[in-house]
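The excerpt is restricted to a subset of chains, each kept in its original location.
Labels for the chains are A and B, by order of writing; each one numbers its residues from 1.
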């Protein structure tokens, strides 16, 4: 089950990579490359930092092929269904939520503690998108004023607490994924920001 | 023989790093650093992902020193021979072709499969240049509309097929390097692009 959740996350992030490329004048191969890097980048950094060998997409190349096919389909799909472009932030929210919790699950399985698991979850969730945004010359989403990394933090802390209190209950990871996704979608929908005193510019205005 | 090919690739990428720096107002040490990072960055990522320890330029510091000397020579060379500036894309093409195939060779030697070898080849070939372009604030070459990563893909797939069909024939790697270099040079010379339906902007124009 978790395996398929991972593949869904890979598909979601591949699609965001392809859509992000749309603002530039790029050929199919560069775009597919961008989709694959976005999808596999976060997990690659996670496995490098945790020294989990071999890297997940080398151990099981299914991840790579799924990412490749999803990128190619998305490349041709966006021109048929232009509405797909509006899916960008939702696909990104889905990838963020799934990758964050999956990385924590992997950290726990490898025997790391709560702090490490939460940090690795957040890093894995956001790194793919950060690399995507840097390569396409956009300001990384996570660096914006909008609620981006905070849903990942809340979900990650929830999952850590749940693992601490109810280590045998397997459903908490799906709850945590939902929390991140729903919070992020709400942030997109209603433009949720932190209150002014928790953003940086305030002290310059007042 | 392969060892010297690797050193040539290091020299080529060091020179591109130094030339790329020329658009900025930088001191000699930053420029040499940029040359070294460009030359050694791709292989470093390759060795980290494949968990090949120690990293190639730690195992044999010759790579590092060659890169350092090449960068310094290039720094002083470009002002004597201004024509060197025009060599940028050709040196980049040379580095791309050599690093791609050398990384595949190393992947095969470490026992990895065809998919992994092709992916690592392409990553190794392009990462040095991507880091160089991000550090100097340029749009990464690989993200352009021009035929950049595609020659690397074609050469890498050719080499993988050759290794599969004729595993004992040692010449195929040199063929593959030539394929990448020649295709990339053709792309620069005649401005080869993908046809419109394989680039992203099309659907917005029509």
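One rule holds for everything that comes next: a contact is a pair of C-beta atoms (placed from the backbone, for glycine too) under 8 Å apart; a residue touches a chain by one contact, two chains touch by 3 or more.
Treat the numbers as computed from the prediction; the structure is a model and nothing was measured.
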Assembly copy number, counted for this structure file with 2 shown: 3
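Just so it is clear, only the chains that are shown with their structure count from here on.
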Between chain B and chain A, distance of the C-alpha-averaged centres to the nearest whole Å: 29
Residue ranges of chain B touching chain A (in the complex, touch as defined): 48-51, 112-113, 115-116, 119, 122, 130, 134, 139-140, 142-150, 153, 193-194, 198-203
Chain A residues touching chain B - in the complex, by the definition given at the top: 21-22, 24-31, 33-34, 44, 48, 51, 53-55, 58, 61, 64-65, 75, 78-79, 82, 134-137
